[in-house]
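This structure is in structure tokens; I'll ask about it shortly.
Just one protein chain is left out here, and the rest sit where they should.
Labels A and B are assigned to the chains in the order they are written; within every chain, residues are numbered from 1.
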Amino acid sequence: MQLIETTEQKQKQKTKPNLKGLLTTATCALLGTQAHAEVNTSDDKWRFDTAIMHYNEADRVTATEAIIAANKTYGNDEVLSLKLTIDALTGASANGAVAQPDAQTFTRPSGNGQYIVEGGETPLDNTFKDTRVQLTGQWTQPLSDVFTISAGGNFSKEYDYMSISGNTNLTRDFNQKNTTLSAGIAYAYDVIEPEGGIPKPFAEMVIAGFGSDEFDQAFADSRLTGDDSKATVDLLVGLTQVINRNMIVQMNYSYSSVRGYLTDPFKVLSVVDVNGYAQSYLHESRPDTRSKHAFYAQSKYHFGHSMLDTSYRYMTDDWEIDSHTFDVRYRVLFASGHYLEPHLRFYSQSAAEFYQPFLQQDDVLPMYASADYRIGELDTYTLGLQYGMPMDSGNSLSMRLEYYHQAPKSDGSASFGVLNDVELYEELDALIAQVTYSF
Amino acid sequence: MKKIKLSLSLFVLLVFLQFNAQAEPSLPESFSQVLEENKGQVIYLDFWASWCVPCRRSFPWMNTMQEKYTNDNFKVISINLDAQAELAAKFLTDNPANFDIIYDPKGKIARYFKLKGMPSSFIINKQGKVVSAHVGFTDKKKAKYEQEIAQLLQKQSND
Partner (left out) sequence: MIKLFEHTKQVLVVTLVLITSLLSGCSSLGVEPWERDVLAKKEMALPTSAVDAALDDHIYFSKEASSGGRSFGGGGCGCN
């Protein structure tokens, strides 16, 4: 019969790349298991995704981030995912103060030094340097033919910051797996311990007499405690729906509630006089709670030789920040297995109710204030291109290059005096380069 | 609450319409022939596709089953559901099979058996009757499947 075909069973010999063997051994050693799979299980081999990303802002922050993600599917459809992330960050970051016609002197957040910002320049604190190590683990397993449960944890540590979190998620399939509902909860606990301590809300930056005992005393007086913490609860419900053979959509609603220290200990506000001259700098103060609602929708459509991935996110929070994010990726698939994927992202946010670019000398201090442009009105866009190609034995290599542009906008507060002559809302450009290898 | 009732009735209506819209599919002639030819054998009928990850895992097991019970009137028959034949061919180079493969690119046989998921398998007794239906392939399940096959072979050899 023509329909029936029998193929010979043959033994296939594959030479594995050395790196994979090494990583497998390392992963197994970490887990205390044997690197050689037992004969009677259908466990898959470990799969690794490795990536290195370089982020570079013109004149500001430079960051390099490396990821090794490992995952393995076991014989009963359980999946274990482990991820190690290491990133190093150096450079200069806006401290919140406004530019002035003349040079300005600031004290570093640690109290161990000072820096001078030239006239006309946006004040940047150029001593940021941090290394972060993050470990993530996630276990997912079917509970029945329709229910799947997942639980995971995360630990990350940097010089002055620690975060620990746990999450669990339950999914239920309906309609022959064409519809999937999921619900999850996550809890995170973060501790910040900045060098030089946590500044008191609206404490004045101590500048005069640097190096003297009076300075040290005044600096100590401007500090509250050595560390502080925050706790975050996230809830997420999602629906994934197969529309047809070529299309899938996902919709999520998530709620996030944070309680604790939400202020940035490194940011200040300039206090200006009627002519716009900075008289002093006050440490910012933010509310100690924030709750966010997010609606996220994504759709993927496969055209056969290309794929369109679009997503939209609306987020609103009780700091009165509303944001819209549009993301479009179009992957062109070549017959060789190579692909080219242009990427476009637009983001727009409104300002937090307590955002203000500066404080005025004669005004009464508000309850909360921050001049951090990242919680002000802000538009950003990203333009990117990714190129990927298959390698031997199911491995793959991809590279991407992205350009990110930030355009902070005026909150409408009138500038006056010398503030008219300086840039209060400086734009920022960054380049992102990434190489990913999966094996 | 009115809205809930409304959407619930809508749900019932939709399910009803969908149920009624589907005409009972018939078994393709060529496959009835295969079943006819293999009457008197216990058949493990497996539906697979190259893109289905657990299907890959089931291949070594099906090879073993075919080998182990080959003298007991047992046969593995697999139905490939790839729309493109070359994808199935590539899969078979990587995952060789010592059992029969029937190609059903349009899913005609699959529709008749009303598959609930991938992979799906059916155990057919010597009289040509389906005695059990399974979805998925895991370590736990394969132990169960083998037990069923062994029991059926034993029972039928005693008959």
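As a working rule, a residue touches a chain if its C-beta (ideal position, glycine included) is under 8 Å from a C-beta of that chain, and two chains touch if they have at least 3 such contacts.
Because the structure is a prediction, the values reported are computed rather than measured.
Among A:Asn76, A:Ser110, A:Gln134 or A:Thr310, which one is in touch with the chain left out?
Considering the complete complex, A:Gln134 is the one touching the chain left out.
Per the definition of touch given earlier, which of A:Ala51, A:Ala88 or A:Ala407 contacts the omitted chain?
Of these options, the touching residue for the absent chain is A:Ala51.
Considering the complete complex, identify which of A:Thr140, A:Thr240 or A:Ser270 is in touch with the unshown chain.
A:Thr240
Which listed residue, B:Val34, B:Leu81, B:Ile102 or B:Ile124, touches the chain dropped from view?
Reading the full complex, the residue touching the unseen chain is B:Leu81.
Which subunit B residues touch the hidden chain?
That gives, for subunit B, the contact residues 1, 3-4, 7-8, 10-11, 14-15, 17-18, 47, 49, 51-53, 81-83, 87, 107, 110-111, 115-118, 120.
Could I get the residues of subunit A that touch the absent chain, sorted low to high?
Interface with the chain not displayed, on the subunit A side: 49, 51, 53, 55, 61, 65, 67, 69, 83, 85, 87, 89, 91, 93, 128, 130, 132, 134, 136, 152, 154-156, 158, 160-161, 163-165, 167, 169, 174-179, 181, 184, 186, 188, 190, 192, 234, 236, 239-246, 248, 250, 252, 254, 256, 264, 266, 292-296, 298, 300, 302, 307, 309, 311, 313, 315-317, 319-323, 325, 329, 331, 333, 339, 347, 349, 352, 374-375, 378, 380, 400, 404, 406, 432, 434, 436.
Assume only the chains that are shown with their structure count from here on.
Calculate how many whole Å lie between the centre of subunit A and the centre of subunit B, each centre taken as the average of the chain's C-alpha atoms.
Here subunit A and subunit B have centroids separated by 45 Å.
Can you check the complex and tell me which residues of subunit A touch subunit B?
1, 3-10, 12, 40-42, 44, 73-77, 145, 176-177
Write out the stretch or stretches of subunit B touching subunit A in their complex.
Within the complex, subunit B contacts subunit A at residues 30, 33-34, 53-54, 57, 60-61, 63, 92, 94, 96-103, 116-117, 135-140, 142.
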